[in-house]
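I'd like to ask some things about the structure below.
With one protein chain removed, the remaining protein chains of the complex are shown where they sit.
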Amino acid sequence: MDLKKITSIALLITLVVGIQLTTQLTGTSYYLTQLTMTMYSCLLIIGLCLVMGYAGQISLGHAGFFAIGGYTSAALTTTNLLEALERGSGCVGLLNKMGLLVSSTSLFGEPMLTVHPWLACLLAIALTVLVAFAIGIPVLKLKGHYLAMATLGFGIIIYRIVLAVAFLGEADGISDVPGFTLLPGLTVNGDIGNRITNYYIAATILIIGFVLLLNLIDSRVGRALRAIHGAEDAADAMGINTARYKLYTFVISAVFAAVAGILLTHYTGGISPGDAGVMKSVRYVAIVAIGGMASLWGALSMGGLLNFLSLRGFFGSYDDAFFGAILILIMLFAPQGILRLSLWNKFKGGKKEVQ
Amino acid sequence: MSLLEINDLNKRFGGLHAVNSVSFAVNQGDIKAVIGPNGAGKTTLFNLICGALPADSGSVLFNGGQILGYRPFQIATTGISRTFQNIKMFPGMTALENVMVGLHTKSRSGFWSGMLHLPFTRHEEKKVRRRALELLELLDISAYADVEAASLAFGQQRAVEFARALASDPTLLLLDEPAAGLNIYETAEVARLITKIQQQGITVLLVEHDMSLVMDISDEIVVLSFGEHIAEGTPSEIQHNKEVIQIYLGE
Partner (left out) sequence: MSLELFSQYIFAGITYGIIYAIVAIGFNIIYNTTGIINFAQGEFVMLGGMTAISLNHFLPLPLAIISAVLFTMLMGGLIEIVFIRWLQKPSVLRLIIITIGISILSREAALHVWGDSVRALPYFTGNVVSSVDILGASISPQVLWVLAICYCLVIILSLFFKFTPLGREMQACAANRLAATLCGINAKNMVTFSFMLSAAIGAVAGCVVSPITSSQYDMGTGLAIKGFTVAVLGGLGNSMAAVAAGLLLGIIEAFSVGIGFPLAFQDAIAISILLIILFVRPHGLFGNKEAAGLKEF
């Protein structure tokens, strides 16, 4: 890592710690809950930024991947397997022997036997990867409109599925999702007493994800992605397997979305069909666009700001309208993102960036 | 022995027979030129060889192996490199980065090592950067290494494109009108460069409009007109070929 990157990350960490200390000093630590949720959304957004800004592919279905992650993990960690065990299901028995199931008592005092969150998490990611490949292979051959419609269609299918399947709670979604103990002492859950820990867990995961992506775009692969985005036929002639690069990028960003879904679901204790909705996907696209498409820093900062404001109810009942309006305004007047308006450019010394 | 062998190659665009049963061979170590009036199908022929367009029928043998039907990136990895008639720099990337993309097939690091920034990746990046600089130096444009390639002067962009194409150590280099848009000094420079490339043992297949350039440096010439193979031979043979003279005078 070069010096510039290290300093920026150090600044980012200082900001994270600074915010937490400020809330503590001013007695406003209730903000931390929304900040934590914001940071998980940002994880999805930086993943989408990789696909849109660097690989040049639009995805209107990222809420779908978020939902696949969240719902899979929620369903697995809330389904009581005790009955299946008593019925003598070999599979459940085997999992139990391997220590992959956990016992607990439900809110109503019934004994519960559920899949361990780690196993649920891994299965959720595996499912996401599978679906991302299945969708990505046909869809990434497409360009422009076709790709947008196809990913939109994928998002709608996922939405319909979670809305219609009884096992996934239909319109109510899944609630009472247990916490996710990442390491002893580090549990992702919504307990008030655990708020600060959770804030730092989210920040750590987000920053790790962010650094991974920063590294990626600075590497041979990132260079290849920018080349593909800029002039696909020339990139092809340089021996870059363009189809495969786009596919892998898509899968990586799907995994980011799924991880965001998993952690946010365990944090808030539930997930509902609204999280899989098309409007959510559009909102993510809007934030990436506002951040300037090919700018991970832009996506991160705008994702942080706008998600937080939205969660605070800043936009009232005009929440969706706000994102629609800002999407249009940005695309009309500042297709390079607001961080790259001409004024800002002069300020930065007019550095040119990838379109 | 011939390095590239094209047999009975065909390509139609709707009713237009852009490449019509073309056959010829390129000998190892030669500079071979394809000439013909505008719209003769020269660029299309290149695109067929590189896999950028699917051929309707025929065969293209490289080093004795069939490469027709391969995808462009696969063909690039077999050792065929190309430049484009309308220069295609990667926008937003510096000259150096453009050449570094050209070194793609010469480096390994993938998604995992890129994300984790493993020591071997860092080492490889350094090597790639050094090699790219060497190539820019070879073409006398290292001064522009950190300038955005697309904003360079035309001649310099050509040079970057050459460096980028040479980066993958090709055995066959396809140049599509390398002197298009250049003045006579720059054209002479390109001619010198192509001969230099040949001296390094790289075979060159060249499409060019500039007759003097072609006549000076080519070992052999193929003439296409309306997609058809009209004549083939040494520069002096072509200069005296009646049919060729007719095509060019009739143009």
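For reference, chains read A and B in written order, and residue numbers begin at 1 within each chain.
Heads up, the rule we're going with is that contacts are C-beta pairs under 8 Å (C-beta built on N, C-alpha and C of every residue); 3 or more make two chains touch, one makes a residue touch a chain.
Computed from a predicted structure; not experimentally measured.
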Key: Chains in view that touch the one left out, judged over the entire complex   = A
Note = Cross-chain touch to the chain not pictured, restricted to A:L85, A:M149 or A:L311, is A:M149
Note = Only one of A:Y30, A:W118, A:F167 or A:Y318 touches the unshown chain, namely A:Y318
Query = Of the residues A:L82, A:I157 or A:I207, which one touches the chain left out of the display?
reply = A:I157
Key: Residue among A:K141, A:R244 or A:R312 that touches the chain left out of view   = A:K141
Request  = By the contact definition given up top, give the residues of chain A that touch the hidden chain.
outcome  = 56, 58, 60, 135, 138-139, 141-146, 148-150, 152-154, 156-157, 160-161, 163-164, 278-279, 282, 285-286, 289, 317-318, 320-321, 323-325, 327-328, 331-332, 335
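The working rule: only the chains that are shown with their structure count from here on.
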Message = So the centre of each chain is just the mean of its C-alpha atoms; given that, what is the distance between chain A and chain B in Å?
response = 43
Task = Name, in rising order, each residue of chain A that touches chain B in their complex.
result = 1, 212-213, 215-216, 218-224, 226-227, 230-231, 233-242, 248, 252, 352-355
Ask   = Tell me, which parts of chain B touch chain A in their complex?
value = 50, 52, 71-73, 76-77, 81-82, 84, 88-93, 97, 100-102, 104-105, 107, 109-111, 113-117, 121, 124-125, 128, 148, 151, 164, 168
